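One structure, pasted below without further comment.
A single protein chain has been omitted from the complex, and every remaining protein chain is retained in its original position.
After this line comes subunit A, so read on.
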Amino acid sequence: MSENIERRRFLKSAGMCSLILTPLAGCSVKEDADSAHKPHYVMVFDQNKCVGCGDCKTACNQANNLPAGVSRVILEQQSGRVEGQACPHCGKMVCDCERKFVRVSCQQCKNAPCVTVCPTGAAHRDAKTGIVTMDASKCAGCKYCIGACPYNARLINNNTDVADNCDFCLHSKLSKGELPACVQSCKYDALIFGDANDPQSYVSKLLAVKDSVRIKPQFGTEPSLRYIPIVKLGV
């Protein structure tokens, strides 16, 4: 093992220790004392706007070269309706009753169990952006992260035989200064992406005025995906 890695590990654990000790000492330290601005990338999924077209999924698969049958993002359709059966509301075989969709993908936890459990550090937080991503060359394929992710939002990419997750297109688009592929492809503006730590960003402004929810916040993982649910009046 190179000395460089050792050094990095030492710095990392030193950082970890200070993170653990800081609240105990009862003092707050500015996390980003050295760097001017630490982004916190968030994505907002607006259920009111999503029509379930699946363009986001197609765009993601293309941008990230995912093999057939594997996706980092899917849509769950939620209604009383079972495919191939008549709608429980209107009785028709094809209808738009009560249909809503939920984006299923890595929630980009601030306190990510997948990163904690990964024995090799393959599942890690990108130093610059804070985005949870993969170093495929380190992953041993032990699937610990898959069991540990409370959202079942990780997968095995059978092209590479290693674990994978939605990382906001960190390597495919963000690094080129583009928005994530799904956000670009959404014709209905159901996906909004940006830096929540920047008060001038559109997401910050949106989150300031809109009620949004997070999925299963009780796990304490502090997900960075926000959802704006359909709220029906008078139901």
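Just so it is clear, contacts are C-beta pairs under 8 Å (C-beta built on N, C-alpha and C of every residue); 3 or more make two chains touch, one makes a residue touch a chain; residues count from 1.
One rule holds for everything that comes next: contacts and distances are computed from a predicted model.
S.K.: Any idea which of "Response regulator", "Menaquinol oxidase SirD", "Homoserine O-succinyltransferase" or "ABC transporter permease" UniProt assigns to the chain that's been left out?
M.R.: Of the names offered in "Response regulator", "Menaquinol oxidase SirD", "Homoserine O-succinyltransferase" or "ABC transporter permease", the absent chain's UniProt record gives "Menaquinol oxidase SirD".
S.K.: May I ask which residue of A:162, A:181 or A:206 touches the chain that does not appear here?
M.R.: A:162
S.K.: Touching residues of subunit A against the unshown chain: what are they?
M.R.: Output for subunit A: 1, 9, 13, 16, 47, 71-72, 74, 76, 102-105, 113, 116-122, 138-144, 146-156, 158, 161-162, 211, 213-217, 219, 227, 229, 231.
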